[in-house]
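Scroll down for the structure; my scribbles are underneath it.
Note that this complex is displayed minus one protein chain, with the remaining chains in position.
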Amino acid sequence: MMLTWVILVPVIGGGVAVLAERSGTDAPRWIALAAVAIDLALIIAITVTGPAALTAASAHGPWLAETYWRWIPQLGISFRLDLDGLSLVLILLALSLTALSVMTSWKEIAERVGMFHANLLWTLAGIVGVFLALDLFLFFFFWELMLVPMYFIIALWGHERRVYAAIKFFLFTQGSGLVMLVAILALVFIHRRATGVLTFDYFALRGTPLSPRLAFWMMLGFFFAFAVKLPTVPVHSWLPDAHTEAPTAGSVLLAGVLLKTGAYGLLRFVVPLFPQAAHAFAPVAMLLGAISVLYGAALSFAQDDMKRLVAYSSVSHMGFVLLAVFAWTSLSLHGAMVEIVAHGISTGALFIVVGMLQERLHTRDLTRIGGLAAALPRLSALMTVFAIASLGLPGLGNFIGEFLILLGSFSVNRSLTIVASLGLVAAVIYALALIARALHGPERIPPQAHMPLTDVGARETTVLAVLSAAILWLGVYPRPLLDAVATGLGALQSAAGVTMTSASGSGAQRTPGSAPGGDYSGVPVRYSPHSAGPAP
Amino acid sequence: MRSPRSTSGRCCRETAAVIGMFYLSAAVALIATALTITRSNAAHAVLYLIVSLLAVALVFYALGAPFAAALEVIIYAGAIMVLFVFVVMILNLGAGAAPQERNWLRPAVWVGPTLLAAVLAGELLYLLASGRFDVSAQGSGAAAAQLAGAAAPTTLTATAAAPPAIEPKQVGLLLFGPYLLAVELASMLLMAGLVAAYHLARELLKAPQPAASHPRWTREPPTRATAASSRHTTAESH
Amino acid sequence: MPANTLMHAWILAVVLFGLGVAGLLARRNLVFMLMSIEIMLNAAGLAFIAAGARWGQADGQIMFILILTLAAAEVSVGLALILRLFSGTESVDADAARALHD
Partner (left out) sequence: MPTRPGRCTTDMATLLWLVPALPLLGFLLLFLSAGRAPRPVSALIGVGSTALAAVFALVLAGWLLSQGSGVLRVTLWRWIATAGLQVAIGFQLDTLSLVMMLVVTFVSFLIHLYSSEFMQQDEGYSRFFAYMNLFVASMLILVLADDLLLLFLGWEGVGLCSYLLIGFWYRNPSNGYAARKAFIVTRVGDTAFMIGLLLLATHLGTLAIGPMLAGAQVQWPTGSVLPTAAAALLLGGAVGKSAQLPLQTWLPDAMAGPTPVSALIHAATMVTAGVYLIARMHALFELAPSVLLAVAAIGAATLLLAAFAALAQHDLKRILAYSTMSQIGYMFLALGVGAWSAAIFHFMTHAFFKALLFLAAGAVMMRINDEHNIFRMGGLRRELPMAFWSFLIGSASLAALPLITAGFYSKDLILWSAWNFRPGGAVLWLAGLLGALITPIYIFRAVFVVFFGAQHTRPSSRYGVRIVLPLTVLSVLALTAGFVETPHALGSISALSRLLASTLPTRELAGSAALQTVAMVIAMVLALLGIAIAWWIYGRGAAGALRASAPVRALARWWLGGWGFDWLYDQTLVQPFLWITRINRADVIDTGYGALAALGRLANGLLSQTEDGRLRRYAGWIAAGSLVAVAVAMFA
């Protein structure tokens, strides 16, 4: 029951923020922060008390908490939310990044503040919904829900070409979402034809017997939606525009969390639902991942706009995650989770820094600025920290992620892993290019900058200090994160059953025809797949 | 349902006359229609069309649809063509506009449409001839026999009696039986036509505004600009 | 009515229809175009009546009646439009009304 509140709090917070706008421009900001704080407290309470509330049988599974209601029994749609280590980490990342993005846009967002923060909170609600929903219909519902407020954030508060970017973002994600819907419906109908039970429930659908060809196309449907969101190279071109034109808070949320819904989708839905098909498709997907790494890095180096440079670097980092997911070894999956969190922190921080620079210089064009290290020493130091984190320096979070991913996928596909590790060199090139062109060299400050350039204030320093501490902590002591996701990933791997790798990786070969969802120990006893069928 | 009256005795004489009438009226219809579309004088064209419609009415009668023939004469030839005559008179399209029509109807204009119409007709004829639809006698099919009751001989030979005329009663029964909905729709259609015609033509019946004085069609047509603007003003005013 | 006579009826209908189409496309005078449409409608009615005669069912005539109502409504509206157009553009040339398109 508490899980629904985790989603409802931001929604209500958003509403209150809109109403509070009349009583002062800062009120919505505090309400937004309060909403996120309450949500954080709620999620922590759930994680602490959660397992006890579940019945004994499911307690030992990875599930921390579970909410289950019949929503539309006729169609077998249930309002099912489940929290496990995986979702917990991602939700915590989402909440903290939202809080930080609210704090960074304290001065940047001046008009229609209430509406802005409402949209921010509603996007957050959608995202949290995506991470929790385990009913395919509910998942798709939240998947589409989170797009709309993000569209408004980009379209209303963005920069020059915001409408173009917002529409492009919406078209790309919506279009691919529809492909996923087709796949969901196909899966549901086949499941109905095979077992006579019409249900959208994730656990029930996992065991549906599928012909390889059909499974491949359905897996492709899911994969396409998540690949667009991830983003992977051929379908990535919405990202640079959306990131460049979005306000700082929008970019942070987009890069920090929205991209991760794609990765989460791959982990939770693509491979466990269609193990054989995913295994067959793995080489292609890993190739796409490797190409994304190099292509994203090469493009990132060529950009003149700081935000576009950082945006393309996200394409490069997410290429690693794609490589890891389809390697499907325990190492690469752990690496993917660390990379997701580390990328969220480092790229989010880079966007915040670029936002601060834009606040001061009113431009993001690298050809017109230079030598800022002298004028803004503290901001430059922090920017250097995050740029170096994003190039994967050991001792900072990204390296742990990238190393585990490369190690995990090395045993699966040696050549692609070596190609992907070239991305490390490419990462150095674009990260140093960013630092050199922005901070070093002769001092060039554009005329429209409002002089004198003031270095980062208290608020900004705390935000960046928190982020740099987080990325350092992740790099030096990643074990809490690794342990948190361990059980969740283990369960996913055993559920997928198919061993992707020869070397490590667990789970015996399981024929798809086995009993639907029943064999998976993690399913809470109160819910049994058969009872969830349509009302007699 | 009383079976239609068709005793075998009178059938052949009657049939021959009916078939003769059919072909005659068919020819008349064809010629009249051809003339309708080729005349440059609108009045002549309308009259030829009326003749063509009457001829078709006769064909209907020959085909054993007396009710339809009557309707054709009353409504089609009677009402609709009368409307046409009115319009031709109102617009003074008769002899006055003939030279205008003539230069619009240069032979060269006919090439495209006739070619297109010929191909279309050819296709339809091919379809008819292709036997796809059981037009021929052999395919009388059970439906015909069953519906026509015992009287209709099973095969319609060339010299078979004229098809039993379909009584208006039969048509009436069917009309207000399964086709009741269609009738309602037709009535709505007519209502719509009525309202539209009234609404569009109301403008013309009103007292002439300064711009639209009565004898205007005899006047030199105003320059396009003022006409357009006047029309706009009138459009806004009503 | 012998079958081939029915066939001729259909042939007649088709030819009439063809003439109607030719007339529609050839003439620039809106009234003539309306007349051609009437011819086409009439041809269609003929085809229906012939079909009704062929299978001895009244459906053909009912369809003819519907076509009649259609034709009546269509003519009334058409002619009203022609009058309206005429009051505007002083001519019944179909191409004169080009300005209406945007």
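Chains: A, B and C, in written order; residue numbering restarts at 1 for each.
Basically, a residue touches a chain if its C-beta (ideal position, glycine included) is under 8 Å from a C-beta of that chain, and two chains touch if they have at least 3 such contacts.
Since the structure is predicted, the reported quantities are computational estimates derived from the model, not experimental observations.
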item: Among the chains presented, those that the missing one touches; value: A, B, C
item: Of A:L323, A:I400 or A:I471, the one touching the omitted chain in the full complex; value: A:I400
item: Per the touch definition above, residue among A:L3, A:I388 or A:I471 touching the missing chain; value: A:I388
item: Residue, one of A:H117, A:H236 or A:K307, that touches the chain absent here; value: A:H236
item: Residues in chain A touching the chain absent from view; value: 168, 233-234, 236-237, 240, 298-299, 301-304, 329-331, 334, 371, 373-374, 377-378, 381, 388, 393-395, 399-400, 403-404, 406-408, 410-411, 417-418, 421-422, 424-425, 428-429, 432-433, 436, 439-443, 476-479, 482-483, 486, 503-504
item: Missing-partner contacts on chain C, residue numbers; value: 21, 24-25, 28, 30, 33, 94-95, 97-102
item: Contacts of chain B with the absent chain, listed as residue ranges; value: 112, 116-117, 119-120, 123-124, 126-127, 130
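Following the convention adopted for this analysis, only the chains that are shown with their structure count from here on.
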item: Topology of the chain contact graph, where touching chains are joined (line, ring, star, complete, other); value: other
item: Chain pair with the greatest number of C-beta contact pairs; value: B-C
item: Far-end chain from chain B, centres as C-alpha averages; value: A
item: Centre distance in Å when chain B and chain C are each reduced to the mean of their C-alpha atoms; value: 6
item: Inter-chain centre distance, chain A versus chain C - centres from mean C-alpha coordinates, in Å; value: 65
item: Chain B-touching residues of chain C, taken from the complex the two chains share; value: 1-12, 14-29, 31-32, 34-36, 38-39, 42, 45-46, 49-50, 52-62, 64-66, 68-77, 79-84, 86-93, 99
item: Parts of chain B lying in touch with chain C, wherever the complex brings them together; value: 15, 18-19, 22-23, 26, 29-30, 33-34, 36-37, 42, 45-46, 49, 52-53, 56, 59-60, 62-65, 67-68, 71-72, 75-76, 79-80, 83-84, 86-88, 90-91, 93, 97, 101, 104-105, 109-110, 112-114, 116-118, 120-121, 124-125, 128, 135-137, 141, 143-144, 147-148, 152, 156-160, 162-164, 166, 170-171, 173-175, 179, 182, 186-187, 189-190, 192-194, 196-197, 200-201, 203-204, 212, 216-217, 221-222, 227-228, 231
